[in-house]
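Below you will find the structure I want to go over with you.
All protein chains of the complex are present and in place, except for one that has been dropped.
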Amino acid sequence: MAPLHDYLFLSAIIFAIGVTGVIIRRNLIVILMSIELMLNAVNLTLIAFSRSLGAIEGQVIVVFVMTVAAAEAVVGLAIIISIFRHRQTLDPQEMQMLKW
Amino acid sequence: MAISIEPLSLLRLIPLFPLLMAAGNIFLGAWWGKKRSGLLACAAVTLSFLLSLWVWWHLPAAGAFRDHLFTWIESGTFKAAVSLQVDPLAAVMLFIITGVGLLIHIYSLGYMGHDEGMVRYFAYLNLFVFFMLLLVMADNLLLLFVGWEGVGLCSYLLIGFWYQDHTNTIAGNKAFIVNRIGDFGFLLGILLLFWELGAQGVWTLDFADLKQSAHLISPQKVTLITLLLFAGAAGKSAQIPLYVWLPDAMQGPTPVSALIHAATMVTAGVYMIARLHFLFSLAPLTLKVIAAIGALTAFFAATMALAQNDIKRVLAYSTVSQLGYMFLALGVGAFSAAIFHLFTHAFFKAGLFLSAGSVIHALGGEQDMRKMGGLRPYLPTTYLTYLASALALSGAPLTAGFFSKDQILGQAFASPSGSFWLWSLAWVTAGLTAFYMFRQFFMVFHGDSRVEQRLKAHIHEAPAVMTMPLMVLALGSIFAGWLGAPEFLWGSLWDHWLQPFFGGPEGIPHGDLSQEILLMLLALASAGVGFFLAYLFYGRSGKIPDASWAGGGLYRWLLNRYYVDELYDRVLVRPLTSGAGWCAQIFDLGFIDGVVNGLAHRIREASLFWRRLQSGNVQHYLLGFLAGTLIILAYYLGR
Amino acid sequence: MIVDLVIIAAKALLVLLMVLNLAGLLGWIERKGSALIQDRIGANRASIFGFAGLGLVNTLIADPIKFLTKEDFIPSRGDRLLHTLAPCLALFPPLVTFAVIPFGDVLILGERVIPLQVANLNVGILYIFALASLSVYGIAIGAWASNNKFSLLGGVRGSAQMISYEIALGLSVMGILMIYGTLDLQEIARAQGELIWGWLPAWGIFFQPIAFLLFFTAAMAETKRIPFDLPEGESELVAGYHVEYSGGKFLMFFAGEFAEIVIVAALTATLFFGGWQVPFLMRDGFHLPWGGTLPLPHLGVVLLQVGAFLFKVVFFSWLQILLRWTLPRFRYDQVMRLGWKMLLPVALANVVVTAIIIVMTSSSTGP
Partner (left out) sequence: MTAPRMLFFILATLAIASSLAVIAQRSVVRSAMALVATLFLIAVLFLALEAPMVAFLQILVYAGAIMVLFLFVIMLLHPGASEGRRPLWWGLGSLTALLLALELITFISRSSPPTVQQRSTAGGSFGSPEMLARSLFTDFVLPFEVASVLLLVALIGVVVLAKREVH
């Protein structure tokens, strides 16, 4: 097994990539996917620590993270659909008025 | 000295009847019809009167009655209850309010019989009685204030009763506004009293508790409090400088004038000071002020009454003058005498007003005395009742006014806080009183008739429903004073009655007998001179003398009531309105709006700049958020 | 070490060949079978040296050659990368899925005990579902990359349909998992070797008949074949998600589809029909419930087991083809209604009832 630090580094890098995606992309779907990326980076950390500490709780929490991520993605996509129906765009810059 | 208090749930019925009937007349009056509404209103007051009599009868045995209804406000240790209390002082007031009130109600049945708004009239009248009863029976200052304000409201409603006439509504407004000025002082006084006592750890407004702990307040504060309270009393009881509303208030129906402005409402101030006598006794300076203002009011109002030609205005100034007497008595510490004069005054002033009402009624609404004269054969009953009341007011021997006024004069001279100057002012006023009363008497009933021809045929005596109350009041004017005869005659039942309330004999100081008799004779002489002069100028010739006999200037001065209204207009109202206008149109627009708008503009400009930060773009926020995270992380890294 | 790797590689190769060959064979079975059902002759033209071989030459040799030599057409505005990736994604999951399906018990060669399963995973079922869920991408990506509205509609239909039926599929298996108490397919297969009341094999079908129907229906829907071939729907969408595919890529889609059939058949056999189990066959031979025993050599037992497994797989493949050529196509709303409003509630109820029965009988011995 690779040392814990390797996994943490990988996780940090993937997380940073996810952050970059959220900041620079101008497509709501890609932004949402970048958020999933960040969540996965965190999951990786949890699993790595779970393995390293010999504690199953890390894996349990990952299961919960997945549950919440599923709910989040579904609701997010529903919002995107409903925004797209109103505005015909997915660019967050077009949604600065806090209203339809 | 503790007064034993007995609970008596009957008390709540006394104000309840008028209240219920007022509500009934307001909501169901149209259905009942005029006649029934009047009769029901009278019945309600009759019931209250009978209950009051019953209470009066049982009071000496009990000491005082109390009826706790419910707790109104409860905050910490402070508790204000809606509870009624009747002690000797309140009992006197109850008798006056319900008794004289009942007579006026009955009289109104005749006087207002043809009026469109009779239902409304009786509703107001009952409401007025209710509030007055509440004021008198309240066992704490807060409830008293409720009644106080309610009375003010009702006076406004009743003065402006014939609201179709603009001057009436103006008069109603004036009464209300001037009263508000006094009420403001009153309210401040209550709050200050409450606060100062609270600072001493006593959170209360109950009269009984106040009496226990009034001495805790520092003298300066007591002086301030009592002066503020007196401002309220001056407003309600029409003292200098707030008396101006009362003469104008004569715009209301005459029975209203009798009820409000002679017998009951204006006595509220006197009653309040008597009720809080323990507090005022702690403030000698305030008492001096009250005495001085009372004496001055008495004198000046009497002089103003000299030259009036309106039959009700003369009486109005007379009322102000007599109230001045009462305040003089209060000021010299003769609380009992003040209440006694209030009591007798209620009879003869109500009698005078109602008699005047009878005259006005007979002449179809004419109020100018210059268009009267020689009415004696037409109105025999009114003539007699008027004469009796006028005699009482003038202080003719053995009438009610004689005893009460004599007591005040005596106290003004003899009591420790009295003085020669106070006495002499009151003494001169007594002469003036006799003069203007009989001037009026002669102008109305004697001499040549100056009644307009078209009215002459219709002059008639009032119906029995009006004359009966007149006769009762006339009898009262003669005999009510006998309750308070001086020691050297048969002694004062009155002082025995009120003694438990005002406390020991220190409230009724007595000079020696010879001095007392001397003062009495002097007062009689003054009244006699007044009467003689009135006869000389107005009674003998049967004509109205040329007004300029005493030098045109002084006469005009008096006729126009010292131009006080004009003075107030110039000094207070105009500067105030013009100042307000300046504030509204120049200061407000130019300065305040300028400052506010300028500020708003600056803020707007700043906001327009800073709001760029809030782009609405989530990604910008995230970048800021990330930058913050980076800084925090860097901080921990750098440590 | 090296030997282990070789054995694993050999097993993987064996399974892969088995699946691919089976898939190819199924192509022939389908052609000839459908001809049989529709009372016609079927493929019989292509021949090698005059040998048409009941159409075998056609399906096994001529068709692949034809496909592979056809032009590989990519729509000009499509996504070239994804267009190429899609058929791989369609073929890859079914092939890999076979890794956890046991095709026999153990083969003992001298000292060496070789489990007849490519990879022994304790979460085997999950593995299968995970990979099955990936097969959506084949059609979704292929549809999108084609830049064709029929493709796109087919792709949308396909992904919705597969997500919908995945739930019913998973839930229907829950009952089996609860009864056998494991996610390991080999364990499940072994557990089915026992006997109830001394004579009835403890096959899943006897415990979970409803689950079997649900599973088979949902699995057929997952394979996107008639009556569930809405993603293709010739009459509506021309050819659905693979309108724009031709040549080798189309062959891959085609092969993937047949591989899925094999997977479904293998899974059905493993979960509900004893997998490689032959009734009453133990490791040392037959033990009949009424007392008779028939000892067999080890190799013979293994061959019998593998043969039984193969037989079951072929049987269920044939059953699917039979159904495909028997039933008409559903309407799309009917498909969705069947999935969400019938299969799903029934599967849920089945899980609950199974759980209750298990709890009630847990004091006594469960299978």
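Miscellaneous remarks
Which chain is which? They are A, B and C, in the order written, and residues in each are numbered from 1.
In this text, a residue touches a chain if its C-beta (ideal position, glycine included) is under 8 Å from a C-beta of that chain, and two chains touch if they have at least 3 such contacts.
All of these numbers come straight from a predicted model, not from anything done at the bench.
Counted over the whole complex, the shown chains touched by the missing one are A, B, C.
Residue C:L152 is the one among C:A43, C:L56, C:A90 or C:L152 that touches the chain not shown. Summarising the interface, chain B meets the missing chain with residues 619, 623, 626-627, 629-630, 633-634, 636-637. Counting the whole complex, the residues of chain A in touch with the unshown chain are 1-10, 12-21, 23-27, 29-30, 32-34, 36-37, 40, 43-44, 47-57, 59-60, 62-64, 66-75, 77-82, 84-85, 89-91.
Residues of chain C in contact with the chain left out of this view: 79, 81-82, 85, 121-123, 126-127, 129-134, 136-137, 140-141, 143-145, 152, 155-156, 159-160, 162-163, 166, 183.
Operating definition for what follows: only the chains that are shown with their structure count from here on.
With chains as nodes and touching pairs as edges, the resulting graph is of another kind, matching none of line, ring, star or complete. By number of C-beta pairs in contact, the leading pair of chains is A-B. Of all chains, the one whose mean C-alpha position sits at the greatest distance from that of chain B is C.
Chain C has its Cα centroid 106 Å from the Cα centroid of chain B.
Chain C has its Cα centroid 34 Å from the Cα centroid of chain A.
Looking at chain A, one finds that none of its residues touch two or more other chains. Annotation for chain C: no residues touch 2 or more other chains. On chain A, the positions that touch chain B within their shared complex are 19, 22-24, 31, 92-93, 95-98. Touching chain A in their complex are the following residues of chain B: 615-619, 622-623, 626.
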